[in-house]
Structure formats: C-alpha cells, structure tokens
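Here we show just some of the chains, and they stay where they sit in the whole.
Chain naming follows the written order as A and B, and within any one chain the residues start at number 1.
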Amino acid sequence: MLEACMNNLRERSALIHNITNYVTVNDVANMLLACGASPIMADEPDEVYDITSICGGLNINIGTLNKRSIEAMFVAGRRANELGHTVLLDPVGAGASALRTETALSLVDELRFDVIRGNISEIKALALGSGTTKGVDADVADAVTEENLDAMVAFAKDFAGKKSCIVAITGAIDLVADAQRCYVIRNGRPEMSKITGTGCQLSGMMTAFVTANPENKLAAAAAAVCTMGLAGEIGFANMLPGDGNSTYRNRIIDAVYNMSGRTLKAGAKYELR
Amino acid sequence: MLEACMNNLRERSALIHNITNYVTVNDVANMLLACGASPIMADEPDEVYDITSICGGLNINIGTLNKRSIEAMFVAGRRANELGHTVLLDPVGAGASALRTETALSLVDELRFDVIRGNISEIKALALGSGTTKGVDADVADAVTEENLDAMVAFAKDFAGKKSCIVAITGAIDLVADAQRCYVIRNGRPEMSKITGTGCQLSGMMTAFVTANPENKLAAAAAAVCTMGLAGEIGFANMLPGDGNSTYRNRIIDAVYNMSGRTLKAGAKYELR
C-alpha cells in the first residue's frame, strides 16, 4: 500500500500550493521536488485564489505568520475547499503565542482539512484550545512513548474523529490516525530534531502524497511519514566523519530523491492499531 | 567573448540589488558571491531608493510578490533607470495569477529593462498579455525544441525588438536574443529542473554579468546562461551514489565558484543565429 502511494506520487504530477514560513521554505520546495511533486509558493491575498485554483493541494503552515499571510490562508483554504483539493494544516508553534493558537483554531473551525500534522504540543494546543509549547519542538514531558502509546493512539483517533480529518502527530514515535485506525510508525532518527524544518518538509511532502492518492488518504499520509523517517535513517547511514546537521539536511532530501516505492516498502516500520 | 565577460565579472566588483522571492533568496545570494559579485536584498519601499542607488544592477523577481514588494519594485526600478543601472526582470509565475501577470506587464510598461529572463510560459504570458502557466515551470507542450527552433528564435527576436531589451528564454534549449541576434545555447542538464530556484539564481547571476559588461550586454547575458548550464554539467559529473537534488544544488553553486573564464570558453555550447 505504501509502495503504491509513492509510485502514484512519482507518476502523477502533484502541484502543491504552499503558504509557509520563510525559515524552511527552500527546503520544503526541494523536498517537494525530491518526492516527485512541484511546489509553488504564494501568500499575497490578492493572488492566492488564482494560485490555489491551478494546484492540486494546499499546504498551510503557520510558522512566521503575519496578518497578510493569515488572510491569504483563509482565502486559499476556502477556494481549495470549494474545489475539493487536498488541504493540510501544519500548526507550527500553536501554543507558543496567542496569535498562533487562535489562528490555528480559527483555520480548523472555518476550513475543512484533510490532514492536521504537528508535534504533540501543537496538536494538544489545538485539541485543548490552549496550551504551552516550548519553541517549535514537542515538550519532552508530553512525548508519545511506548508507555503511553495506548492512550495517545486513543487521543489521536478521538481528535481525528472530532475534526473529521487525519491527524498526524510526529515525534520519536509517529501516529497517523483517522477516527478508526492509527498507523504507529517507528522510522526516523533522533538527530533529525537538530535540523530546522524537517517537520515543515514532511508537511509539504504529505500534502503531495495525499493529493496523489485521493482514494487512500490515510495510507498516503502514513507513507509520507515513513518516507521522511526512512530518509532520515538512510541519510544518517551515509554520514561521514565531520558531517553535521547541515550536511544531514542535504542527505535527507537526497534520500527522498532517490527512494523508490520498493525501498519504502522494505524500510517502513509501522503497525496499524 | 564569453570568457572576457566572465573575467570582467571576476575583476570588476558588481553590487547587485535583489528584490526577490523568499523561497530561493539564499541561493541567489550565494550564487552572486560564487560568480564574483556581491548581493544586497531589500524590499521595503522606504529604503529601496537608497539601496539601489549604491548598487550597479537591479534584479527584480516577482516570485512571492506582495503589495509592499510590488511598490518597492517600481520605486527601485525608476531609480535604477534614472541612474542608468542594469535592470533585469524575472517574471516568475507570470500567467499563473492575474496579479503576477499584471504586475509583470506593468513593470515592462513603466520601466526600462536591459533583460527579461523567464521560461517560455512566462515570456509568452508577457508577450501575449495573458496566458496560462503550470506552476513555475515551462509548459512542456510549449517548450523550445529542435523542431520549432526557427520559429522560437524569431519569436524571441521579435519580442526583444518590441520591448527594446534582451530576452532570455530558458529551458532545455536556451535562447538569448536581441532584435537582431539570438544565442542558441545547449548547456545544462534536465536534472536541474529538480532543484528549486535555478532560474532565480541564473537571473541574479545574469544581472551581475550584464552589470560588469555594459559594453557587451547580449554576450554577457549569454555568458551567464552558459555558465549556469555548464555548472549544471560539472556539478552533475561530480555526483556520487546517494546524492540527490539537494546536494546537486550545492554542487552547481560550487561549480560556478570554481569556474574560470577559460573553463567557460571551453565548455560553452552555443551558436549565434
């Protein structure tokens, strides 16, 4: 299934509109190209209606949001909903400021998302309507662990059911859930947290996977998580003495560029609960 | 001639003001440094008059444009015209939204450009005053090919004549034309299209080449295209197993950094029509 999802993404050309932060945007664009999709970035309210109309998917990422880009998120999101496009929300830093939390909550209220993807702090901020986030990383005390896995799977399914969308909670263990099923994924490396934007890159790629697999959105979202984590493993295995987080960033994107559906199938580590 | 253009760029220091998108801006800056120029980025209308005044060239790129940056493009462009500076337009995504098409058309109407550089879809959108663009890449059906080369050369010369500037249409085959002459360039690799921003990087570098070679602008613009394409060939030849588009991006900039005028002369593949 994951193999088919990746093959579909390589064969069908998905054009993805990204309204995203200026910190990691270049890596998001190169990751989209690496996985076989095409990126376009636009955040001016006056043009996002047009831009999103010619795309197949919309990736909304609220990092470095501002009043102008927030307006663009709503304009583009409404248009993408009208057209039945794939829409993903990455609530970067929800819980870290009132503006981010409120913007994320309003987006979820007013738009219809196919996927919400974040770390546990961000998803909790959305689920609870409030919360605190330490920077843009998951609070360690609130991580998904083997010990609390049953409870976290239940939480993910519950939130997915309430919002009628797929919920992806990424961290050391990744969860990708709809109301009934949850992929528990154990790919990846802890060193990935030392690269800025691996989450943003994953959100971009996940939008493309889901856009290219409309008949199988949950598996497609899980395939994106496995692809990113496996690329992290492959990239890490290729590290040489003296290499650090900057080279690791390049190697992860490179690993996605070179990954086949077959490699993904062989390397994906997941169970379905 | 191309060799001399590069040597001039290495010897004369060209300071280039870039009003450009936030997706590829870092690569544009590093590419300008790689070719021997110096970059400065500024897009606040209140300061671009000052900034462009201390520069030798102005590179206007409309990717991720917004109302503020559009205003800055006109302020800076008028000032650069007053001072007789080199001005280049990269109409990224013209045809993809009404705002981009109209902004590009207004810029061409109100400012005097030395060069307009884009893919065939973007240039057609400008030439026809309308059009459609698939993302930021050339529409395959509308590519410059060996079969339609005569017609495309004529189109490039005609458009260059109408706008009284150099027109550079880049793709698998690149055209760099004024009203009378057209360089047909066959450097480059198809894999370059899997890196975000190679076009933006080329536009930045081309602005520098033309700024450093005011007596020979057409050859300078062609030299920039050959440099970029040859760097793509050299960078590709240096790719190792496991390398992908992210590493390729670095290798192309590195290849420009290390390229001499002599190497360019030996590797440039062009004919003049």
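The working rule: a contact is a pair of C-beta atoms (placed from the backbone, for glycine too) under 8 Å apart; a residue touches a chain by one contact, two chains touch by 3 or more.
Computed from a predicted structure; not experimentally measured.
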item: Total identical subunits in the assembly as filed, 2 in place; value: 3
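Definition applied: only the chains that are shown with their structure count from here on.
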item: Angular offset of chain A relative to chain B [C-alpha, multiple of 5 degrees]; value: 120
item: Interchain centroid distance [CA atoms averaged], chain A/chain B, Å; value: 33
item: Chain A to chain B touching residues, read off their complex; value: 15, 22, 25-27, 29-30, 33-34, 38-44, 46-47, 50-51, 54-55, 68, 234, 238, 249-258
item: In the complex with chain A, residue positions of chain B that touch it; value: 21-24, 26-27, 63-67, 93, 96-100, 132, 134-137, 194-197, 242-247, 249-250
